[in-house]
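This structure is in structure tokens; I'll ask about it shortly.
Of the protein chains in this complex, one is absent; all others appear in place.
The block that comes next holds chain A.
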Amino acid sequence: MNRSLAINIGLVAAIAAAMLLSLIAGKVWIPLDAWVHADPRWPIIAELRLPRTVLAAMVGAGLGLSGAAMQGYLRNPLADPGLFGVSSGAALGAVISLYFGYAAAPWLLPMFALTGAAITMALLAVLVGRSGSIVVFTLAGVILSSVAGSMTALAISLAPTPFATSQIVTWLMGALTDRSWDDVHLALPLLALGCVLLGLTGRTLDALTLGESAARSMGVDPRRLQLLIVVGVALCVGASVATAGIIGFVGLIVPHLVRPLVGNRPSAVMLPSALAGALLLLLADSLVRAIPTVSELRLGIAMSMLGGPFFLILLMRMRRRLA
């Protein structure tokens, strides 16, 4: 208990440091002595870096918590919030808005993405029905994400102009470039509500450690649990994709990073996963800004590049344990 608390406090401190770094780092390094209103570099901090930093922390926390909840719910350490189709649905919504060239109005794309996420969530709820079954849930998620993925591919191949194609492809890679306070205002309430709903599932996910029969015999209502998970993950992932595009691997990696520190109990993994998700995305986003490339490295690509080797290490460790 005390150990968990110490780790959470340590993570909060690390997040504070990473936020500071995120405000300083970038194409233009802004040392602390420039942090005064009169300095010409002040608007960079207040209007560009601060919303971006806040958004990175929020999105990272939402994805990390969603990952921990999904892995606990499916009792599978390889589960990812992307697995159940909401991120693909949100991406499809955004891609449709780019396809028709609606991106001129900056608020249209996130709205389309949120609509895509909501439709996918509704379809998921319809497909799963009242069964509360985890197998049906997983299958329905795989179906929805592959359908949305194929529609996205269709949109890319039929895009009216090469410009639209490049816009879609670039957007799909996920980034926090040029985000404003509007994005923060849009995502914050959705992410907050999603996190609260997922937080309510902690004890029930613990009970699910014993399998479905034992959990139900202890009074777990599988339909209530499924509803909380579906709506909670959909809010977190939908808001994340709407404001940052698809950023993979955060939800998948982060719970693995915190388990050695806080143990395997699903509820104990949740809060540190949210915090570590925020930390990871803050660091990764500072890194992509600091690396001197011609155009900024996309955050989604950076995360995928981290994710591959991470899974290789995981695989090697598993093999050693099995040998």
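A few remarks follow.
Just so we're on the same page, a contact is a pair of C-beta atoms (placed from the backbone, for glycine too) under 8 Å apart; a residue touches a chain by one contact, two chains touch by 3 or more; residues count from 1.
The working rule: contacts and distances are computed from a predicted model.
Chain not shown in the complex: UniProt lists it as "Iron complex transport system ATP-binding protein", one of "Sigma-70 family RNA polymerase sigma factor", "Iron complex transport system ATP-binding protein", "Alpha-D-ribose 1-methylphosphonate 5-phosphate C-P lyase" or "Sulfur oxidoreductase". Contact with the undisplayed chain is limited, among A:220, A:234, A:271 or A:284, to A:220.
Note on the undisplayed chain: of the listed residues A:43, A:189 or A:211, the one touching it is A:211.
Along chain A, the points of touch with the absent chain fall at residues 75, 203, 206-211, 213-214, 216-221, 263-266.
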